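As you look at this complex, bear in mind that one protein chain is not there, while each of the others sits in place.
Here is chain A:
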Amino acid sequence: MFGKSVLKRIDWFTILLYLLLTSIGWLNIYSSTFSEDSLSILDFSELYGKQLFFIGLSFLVIIVILALETNFFERFSGLLYIIAIASLLGLFVFGKTVAGATSWYNLGFFNFQPSELAKVATALALAKYLSDIQTDIKRGKHQLYAFLIIFIPALLIIPQPDPGSALVFLALIFVLFREGVPLFYLGIGLVLILIFVTTLMYGTIWVGIGLALIIILFFFFKKATFKVPIFPVVLFFLATIIFSLSVNFVFNNVFEQRHRDRFGLWLRLEKDPDKLEEIRKSIGYNTYQSEKAIESGGFFGKGFLEGTRTKGDFVPEQHSDYIFSTVGEEWGFVGTATVIILFTLLLLRLVHIAERQKSAFNRMYGYGVISILLFHYFINIGMVIGILPTIGIPLPFFSYGGSSMLGFSILLFVLLKLDTNRLNEWH
């Protein structure tokens, strides 16, 4: 079916990590959804049975990907992107609504979520556009086009509504930085986030005082020869104050109460410990339960199928977005640390793979894959262990869901396929 060279050149280490994560993930889905009276692991009326089916389907799709021509993805990336956009648009007409979000096509035997595949298509399209010989990323116009490629699917996904998935596309911006868009933008983004958070926590006045202090200290310790451009500094200071004030306005007038509650909980804005505990148990119910479940696992965990909170369904959505809490409860710190290490190894390995590509397209796609996987991993686990606010996106290879299992597998194995031709021999 495919040449020997594919098997020889493919990155087996990544495949090993992929298989480990997928199987650990499935075991935990099994544990969080099995019931004493289910018959076999292939019982498709149970969620773990369905998930096993999707894992099998993913393997098939992987074989197909590996069998395709290497330059298929580069050549057809534009077409794939258009199909993806069309499928997102189609949702407005044919979409099926599940739990309030019109994100699915009903394919009879399962519901298909096109946004998962749109991630692959967008990553490919972005790589294609950036690697084009005529594209100069230093030019503002081209930067704008690149941003459009990212934003169009995101904008189509927001009204489903699925803001979490939409946010994932923004992660692709990271590819732009790797390819020459100045880090200055990233810096501005971080400063804005910092001002946002500090304003909510301490108020505009303290943000102003703090910033003024930093500027004064800077003047104090700077080299005598260094000339400070006074005007931009004053401008920066004023801009900060204005932004800080607008944060207050937006937070209090534009955000809905549930958003305010989520941020309030995340940043611990409520100082009264009793009230905070109250908020944790009501608004932060999911996170509270998942933290408690993880905590109750201790160092060694309660053992496979022995998680009392898992069995009692204490953590809502445990088999999908909160699957990591099952790992925490049943496998303890040993299990959670193992999973974190596996993800870290996988991501670092992918960085290594991306960096060794001769072809710009391959490298940029690689960065797209890393950005998407990292974003999912960071946001999901950060949410489940209670250090980030609640944003509902799945944990790659772990969370229950056919579309995401397929999507992440395709995302990863397209890169591995490209990597088999890293020396660009067959062009």
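In the analysis below, a contact is a pair of C-beta atoms (placed from the backbone, for glycine too) under 8 Å apart; a residue touches a chain by one contact, two chains touch by 3 or more; residues count from 1.
Convention: contacts and distances are computed from a predicted model.
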{"item": "Undepicted complex member, UniProt protein name, chosen from \"Penicillin-binding protein 2\", \"Beta-ketoacyl synthase chain length factor\", \"Xanthine dehydrogenase family protein subunit M\" or \"Multiple sugar transport system permease protein\"", "value": "\"Penicillin-binding protein 2\""}
{"item": "Chain not shown: contacting residue from A:Phe34, A:Tyr48 or A:Phe174", "value": "A:Phe174"}
{"item": "Listed residues A:Phe169, A:Phe196 or A:Phe314, member touching the removed chain", "value": "A:Phe314"}
{"item": "For chain A, the residues touching the chain missing from this view", "value": "36, 174, 177-178, 183, 289, 291-292, 294-299, 306, 308-309, 311-314, 328, 332-333, 336-337, 340-341, 343-344, 347-348, 351, 355, 367, 370, 374, 377-378, 381-382, 385-387"}
